[in-house]
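A single protein chain has been omitted from the complex, and every remaining protein chain is retained in its original position.
Labels for the chains are A and B, by order of writing; each one numbers its residues from 1.
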Amino acid sequence: MITLTSDFGTPYPAAMKGVVLQRTDAKLVDVGHDFPRHDVRTAAFWLRETLPYFPPATHLVVVDPGVGTDRDALVVRAGEHTLVGPDNGVLLPVARRLAGEDDFEPRDDIESGNGLETFLIDEQRLEPVEPTTGTAPVVPAGSADRGPASTTFHGRDVFAPAAAAVHEGDPDRLESLAVLEPTDDFVDLALPEATVDEDGCAVGEVLVVDDFGNVITNVPGSYLESRDQIIANDDRLPVGDTFADVPTGDRLATVGSHGYVELDVNQGRGDEAFDLEVGDRVDLESAPATD
Amino acid sequence: MITLTSDFGTPYPAAMKGVVLQRTDAKLVDVGHDFPRHDVRTAAFWLRETLPYFPPATHLVVVDPGVGTDRDALVVRAGEHTLVGPDNGVLLPVARRLAGEDDFEPRDDIESGNGLETFLIDEQRLEPVEPTTGTAPVVPAGSADRGPASTTFHGRDVFAPAAAAVHEGDPDRLESLAVLEPTDDFVDLALPEATVDEDGCAVGEVLVVDDFGNVITNVPGSYLESRDQIIANDDRLPVGDTFADVPTGDRLATVGSHGYVELDVNQGRGDEAFDLEVGDRVDLESAPATD
Partner (left out) sequence: MITLTSDFGTPYPAAMKGVVLQRTDAKLVDVGHDFPRHDVRTAAFWLRETLPYFPPATHLVVVDPGVGTDRDALVVRAGEHTLVGPDNGVLLPVARRLAGEDDFEPRDDIESGNGLETFLIDEQRLEPVEPTTGTAPVVPAGSADRGPASTTFHGRDVFAPAAAAVHEGDPDRLESLAVLEPTDDFVDLALPEATVDEDGCAVGEVLVVDDFGNVITNVPGSYLESRDQIIANDDRLPVGDTFADVPTGDRLATVGSHGYVELDVNQGRGDEAFDLEVGDRVDLESAPATD
């Protein structure tokens, strides 16, 4: 099984799928292709929250604002899963989750044997991408030392063939693939952590806003335990077990399905009601009794 | 085969697919995940018009504004198909269609033997959803009597595992599945019917607006037979066999692919031209000859 994740919209993912299916008969499953463009952190969050629910698979990820530059192409083996994508950090949060390492680990702890292995893709050794029949478009080669890939569509020309090669290979012996070379030099990325002080004040930020408009913060859901109300950025809010604990259109704080505090509106958009977007600071504090 | 329908956008459907694929190798087919949010009736319409074209399958449906409340989780066997989703009525119009019951039937007619069977999902008996490797996020259990599901993502934690269990079971003996218990107590939903009086006046409403902007009413298409023009909400319109029977940008009434009267614009948006949205009243009457 190969999953596909990108910020490509339509129809670039289909070109990637064609290339993959030229080389393997794997089942393909879309994680999504309308992630916010060029937003590595948001994609990293959603991958971390989504891929662990899949059975062991190869995961092709292309959110790649640095396409065509000298950023490397990376493969990460994490537990029984294998991740393929640009070396910009997007693969690392989910890789640690898949390997059972929840906390940020300095990169020198990542080595063979503890569940995480990292490889560079040698683009020159990839079998070049070509149409099955007919004439290829004339695309410019990136540069002499990087093989025949285009400079602007490595999803099709680098990551899709690499994912197919990895999928066809032995997941336990990725080092035997000619297109991979082990590395411990890669770009890491950690999602920001919230702080909770002894007075019960939490300082966090908005990690992502989901398609419903739910504002997902990085404050652990445990913050809401045994609270009926909180103050979020100076607004008093009820704490609910689920959206429908408040009337339609009302605001609430709840613990989302990822385990974080969310600021939501029942059947409405929390981002609009709270005027919050990704990266905005969120202060939570205990609500004093009102009577 | 398992089809998937939701109002989830991206990437929550992928988490559902991962859970399903942990438990079964079924072919997955998306019906769509950008249905209007929290809109049970619109989803019910599209399911009724779409699922009957599939071969016998399990259909996973999550349009669920009551997630996390005490609404039940339902399985309906209808003809050779099996439907899995929240007990909010969304499954019933398509279930009746699949069972060959076109008209609204009072619920005490729904019993084993006439093509429709209904079951409650016992959430406590579902195998809990867990990541395949690594560490699960810490999600709050709903409540002691409902098992380990999160309170806000039953698509992942309840309906996906239930759909996998149903798909792996014997569709003719669903009652043998430990996670299901027969019930005749469920929320029903009927789409509104139009009335046509003896003077040829039809009073209906807008059932849905499709992605082209075509305004699909609940007036049966037979209303347009042997009419060349009609009056729709006081506007005179030509009746066409298809969009291109009028010039590009012009309005017309036609019979849509679902068999209802549609108010359309050739290569344009009927909803904007007619200023109509879901639920708006539509009055149709015969157009007097103009000369």
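Here, contacts are C-beta pairs under 8 Å (C-beta built on N, C-alpha and C of every residue); 3 or more make two chains touch, one makes a residue touch a chain.
What you are looking at is a predicted structure, and each value in this text was computed from that prediction instead of being measured.
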For chain A, residues in touch with the removed chain: 8-12, 14-15, 17-19, 21-22, 28, 37-38, 65-69, 129, 131-140, 142-143, 150-153, 156-157
Positions on chain B where the hidden chain makes contact: 1, 3, 5, 29-35, 46, 49-56, 78-81, 97-102, 210-212, 220-222, 241-245, 254-259, 262, 267
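The rule we apply is simple: only the chains that are shown with their structure count from here on.
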Intercentroid distance (Cα basis), chain B paired with chain A, Å: 31
